[in-house]
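Yeah, one chain of the complex is gone here, protein chain that is, but the others are all in their spots.
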Amino acid sequence: MKLVIAMLMDGVIYASWLFIIAAGLTLIYGVMRILNMAHGSFYAIGAYSGASLVGFYLAGGYPPWGAYLMLLGAAIVSGALVGILIERGLLRIMYGRDEVVMILVTYAILLILEDVIKLIWGVDAYFAYQPYTLLGRTKMAGISFANYDIALIFVAASICFLLWWGLNRTRQGKLLQAVIHDRDTAAFLGINVTKMFSITFVIGAVLGALAGSLTAPGISVMPGIGVEVIILAFAVVVIGGLGSVGGALMGALIVGLARSAAVHLYPEAELFVIYGVMGLVLAFRPQGLFAIATARKI
Amino acid sequence: MRNSTLLVLGAGVAVMAAGMVMPGWLTFLLTLALAKGLVVMGLLLLMKAGLVSFGQGLYYCLGAYCVGVAGDYLETQNALFLMLIAVVVCVALAAVIGLLLCRYRDIFFAMFSMAFSMILYGVLVKSSAFGSSDGFNVKPPLLFGWTPTGEPGPLMAYGLAVTAVTVVGIFVWNYLRSPMGYAGEAVRENEIRVEYLGSSVRRIIYIKYLLAAAMAGLGGGITALAAGHIDPEMAYWTTSGEFVFIALMGGTGHVAGPVIGAVLFELIRTYAFQISPYTWQMILGIALLAIILYLPKGVWSLVERFTKEKTS
Partner (left out) sequence: MSALLETRSLARNFGAVTAAADIDVSINAGEIVGVIGSNGAGKTTFINMVTGYLQPSSGDILFKGKSIVGKNPRQVMRAGICRSFQVAQLFPELTVLDNVLIAYGLMQHRVLPMFRPLATGNSIKQAENLLQEYGIESYLPEKVMTLPQGVRKLLDIALAMLREPEVLLLDEPTSGVAIDDKFDLMDTVMQAVRKSGAGVLFVEHDMEVIARYSTRLIAFYDGRVLADGPVAEVMDNEKVKELVTGHHLEIDYKREVAHA
């Protein structure tokens, strides 16, 4: 029983984290048809800005609760800044190219941003554990969980709700769905697709940065974290179906629970299980669980 | 055609001879570059068919581990025997994975091939028998117990790499001119037409996938012997990304593209790393963007432009 609760909780916590990362990735793909490798860098940039801003803030002796606002602010500012810069400066001249070429373009951006991060923050690790420990821990069926991790579940749920609400209950969101469904027709109907692209990319980048800054208190922030994360996010969105937010949620839950089961039962399989599940899902549902893309026939 | 085969053979012998007088670091760099060139030649076959594999690291790494593990367990340093094992194992695995992958195109092919290489990475990182994430050391190669310098070392691996690139290069050169080679371009251009001409698109892709796996395994095996050390990083997605990068840089228009691309890549990386260790990735990234923007057909297109001007 204890093991089951531990597995479930760990799984859901991990899934929440995965969802926050994957949501931005899948949104950008759905609207722009760009599988954004640089999403990992957005994550890393968010983590670094969050960690360093919290560090400055707490060193100033301000009330510790404000640190959470700092994490949020760091993510929004850094994500939006990087997002706008990349979309305006680079992606805009690349639109219309083959999807695979766009992967390479964003791969190049990832390489560049990895070093930009090193130039700004150096190669030493950053720690910002205060927001993590401040919330304390809760005992559940004899197992202790960090409240910060539990809060992450609620954050993920809120993001999921906001995305759903934004896409289905707002005018802009409905226009965006039109673009997702059929870009050419949407443009023909007078929707400003370029503007939609910019907005989507910035929202996606902010989500990526937010995932990073929210993770920062629980880890040591150092070079290479983005490269690791992007591949996990890929697995999640591919399982769920590229471009589908609901799919990302399902994918995150599946990967989260599978990994947590592996960690508790057979730790050697931790990494294997993620891609194993992915392979299994794809063998039966080639386009992912909630696919919006269609395969070529013959 | 016979003339160009002779030309390539001659070039191979010349490069081999040059290895005797080159400084050690250059021999080592070229060996690794040529090994990568082999992997990218395989990738070229797939890319000609419009398929970009972001997972050739799978076979690169598997080939390397085959050489390492077989060398340990069978207690052999016989380079040819080890290469054979690497290629056979890689083709066997590709024969299974290929059945699934040949159903996919575009971005899906890219992502799923990447997923498979990450599975191997995940397994190796947790396999303490193979040194987990640290990997393990590989004994230097021998050719039926013989080496050129009396002791097993880098020159042997270099010779192996040059020979492999020459032989595979001649094969690929002829292959690209054969009906099977052209079938790749046909698949890229119009699958419906290919099917209505009586050929199976899946079978064409499958065969190309097997060939690419064999070449990647060979490249990985040579890398293991040359570097004397292997680790799971060879299956990490960034390694596969490098191969796509090299293919793009060299260009897919000619067999020489991957080799030129690989040597150029290793040179840029080595120098960029020496000059500024913190920005070498940035330099590579900018180079990649510049190639996509200004040289979409790779460095080889410069050579073609030059030779065309000369002849016209």
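Chains: A and B, in written order; residue numbering restarts at 1 for each.
The rule is short, and it goes like this: contacts are C-beta pairs under 8 Å (C-beta built on N, C-alpha and C of every residue); 3 or more make two chains touch, one makes a residue touch a chain.
All of these numbers come straight from a predicted model, not from anything done at the bench.
Asks: Which residue from B:181, B:232 or B:285 sits in contact with the chain not drawn here?
Replies: B:181
Asks: Given the contact definition stated above, which residue among B:43, B:87, B:107 or B:204 touches the chain not shown here?
Replies: B:204
Asks: Tell me which stretches of subunit B touch the chain missing from the display.
Replies: On the side of subunit B, residues 1, 174-175, 177-183, 185-186, 189-190, 192-200, 204 touch the unshown chain.
Here is the rule we use: only the chains that are shown with their structure count from here on.
Asks: Averaging only over C-alpha atoms, locate the centres of subunit A and subunit B and give their separation in whole Å.
Replies: Between these chains, centre-to-centre, one finds 32 Å.
Asks: Taking the complex as given, what residues does subunit B use to touch subunit A?
Replies: Answer in residue numbers: 52, 54, 100, 103-108, 110-112, 114-116, 118-119, 121-123, 125-127, 191-192, 195, 201, 237-238, 241, 244-245, 248, 278-282, 284-286, 288-289, 292-293.
Asks: Applying the document's contact rule, which stretches of subunit A touch subunit B when the two form their complex?
Replies: Residue positions touching the partner: 35, 90, 93-94, 99-101, 103-105, 107-112, 114-116, 118-119, 123, 227, 231, 234-235, 238, 242, 267-276, 278-279, 282-283, 286-287, 293, 295-296, 298.
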